[in-house]
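Heads up: the structure comes next, in structure tokens.
The full complex has more chains than appear here; those shown keep their coordinates.
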Amino acid sequence: MKRIGILTSGGDAPGMNAAIRAVTRKAIHEGLEVYGINYGFAGLVAGDIFKMDESSVGDKIQRGGTFLYSARYPEFAQEEGQLKGIEQLNKFGIEALVVIGGDGSYHGALKLTEHGYNAIGLPGTIDNDIPYTDFTIGFDTSVNTVLESVDRIRDTATSHERTFVIEVMGRGAGDIALWSGVAGGAEAIVIPEKDFDMSKIADKIRVGRNRGKKHSLIILAEGVMHADEFAEELNKYGDFQTRVTVLGHVQRGGSPTARDRVMASQMGSRAVELLLEGKGGLAIGIENNKIVSHDILDLFNAKHHAELSLYDLNSDISF
Amino acid sequence: MKRIGILTSGGDAPGMNAAIRAVTRKAIHEGLEVYGINYGFAGLVAGDIFKMDESSVGDKIQRGGTFLYSARYPEFAQEEGQLKGIEQLNKFGIEALVVIGGDGSYHGALKLTEHGYNAIGLPGTIDNDIPYTDFTIGFDTSVNTVLESVDRIRDTATSHERTFVIEVMGRGAGDIALWSGVAGGAEAIVIPEKDFDMSKIADKIRVGRNRGKKHSLIILAEGVMHADEFAEELNKYGDFQTRVTVLGHVQRGGSPTARDRVMASQMGSRAVELLLEGKGGLAIGIENNKIVSHDILDLFNAKHHAELSLYDLNSDISF
């Protein structure tokens, strides 16, 4: 193997650039040539491909987003799309690939591997909703971004004795809500993985108020319902001076945290090692603090599990 | 005069604590006694009042919100409410007041002055919508908070070639939008003070796209319309991959910037000097970099003017 390609796919996440840098530098260090593919699988099919050198990834580790751009491209699920992509790989002499993205992008990686082009997947998404990895690239940054907003909102909630419902991202997963809820000292965390009882949440707020508590914060995962609906429901149980904030796309951006940069670097480097060993169809993860890899096929039959012990912990200490 | 009171009223703003600290310390430095009044005019009427010393304001300058809490209390517009407040002033021996808040709270300050209790107003609001001052306490912090979010959103907008409509606060004023728009390099700034032409905005985005521009950012002041409506309108002119973010209450919180802390300190100190000179019914401001004061009555007949030269500047350099 002499030449590998790299692309980012799906929603962007902070740390993707650190992963691209690690893949590129590690590959060059090992004597390989590296080609960047813009706009994910769409760019692969379109041949939006360019040679990278050491300097292509200079001054990028600290940047949010992905400088290779990303795109959703459902056409790559069809064999027709895949074959067009392979045509481009052949044209540029690319023998193997690293794909950074959510589990959607893993399908493409698996298909290319089946066609004889080894591809390794890296978990790049803020949502932390990928199986066989404790953390995804971008999650730690996103949680800290949410936390900063929670801290700001606490100021104004305290000044006015208000209840805030803060809606955070995560698609179907409650991880961002769980972590930012525990770290933010939220009175309640509402996630898709757990049923909730609105009357109990209302009681908790009431008890806190009676004790003299100046603010109540509820972190709501977007996978449960809209914050406006939630607030409307809550207000049926009393007047809590409820306000709503939907944090939105700020959660996707920003300079990555140390954790995300280090983990992205470790994963990117490992991906190149696996390709050099002639392997493909694997997804990289971090489990128990160690960089691991699993068959992508296994991921499709598995389910991500949020760290629900944090939910119970929060019940015990946040009141 | 031996004893003064201090309260914060209306929406909270970063830097209010720095102002409270400056008033308290300056007053003690001048040999006065200082009483803190919780929850604005509501707390005044309720007698939620306590003696402060040097240490009461220690470790507060860097905190967002207001540690004296705030509340809206329309009842103070009526003489009945005012008389109840005066009863409490008499009970605690408070002869004069500093009131920090938006222009709503200036009415209360004026009324107390007319009743013989000198009161000085400080402009505490993120909205920058108070006449006879170039800046209000909290505005600089709020603009920088917005800017941080804009920078984050640019990451993800660039990665996906999207257009973002970012709704910011300001009530009827476009100041937050103007400053964060120029500083954020927004393609368009939409404010209540200026008509806008949606087709021109659409054209500008289109021209940028054709040139290879990776993102378009539109900063929308809440005083114009909701961001969702705006995006819907914009989408009639083409497919711009538009996304919407409403920044919400994060704009009110957070540790104040250097500017806001310094200006709040200057204003707080000046308020005490004016009270010592036997003056009341005045609003403090900053004009041309100098701390000034004006009759509150003059403010009621005046209008705040946003710095519209920034609007033209942005048209010239943001494309």
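Labels for the chains are A and B, by order of writing; each one numbers its residues from 1.
One rule holds for everything that comes next: contacts are C-beta pairs under 8 Å (C-beta built on N, C-alpha and C of every residue); 3 or more make two chains touch, one makes a residue touch a chain.
Since this is a predicted model, take the numbers as computed values, not measurements.
For this homomeric complex the structure file specifies 4 copies in total, of which 2 are displayed in place.
The rule we apply is simple: only the chains that are shown with their structure count from here on.
Averaged C-alpha coordinates give centres for subunit A and subunit B that are 35 Å from one another. Subunit B makes touch with subunit A in their complex at residues 8, 11-12, 14, 63-66, 69-71, 145, 149, 151-161, 164, 214, 243-250, 252-254.
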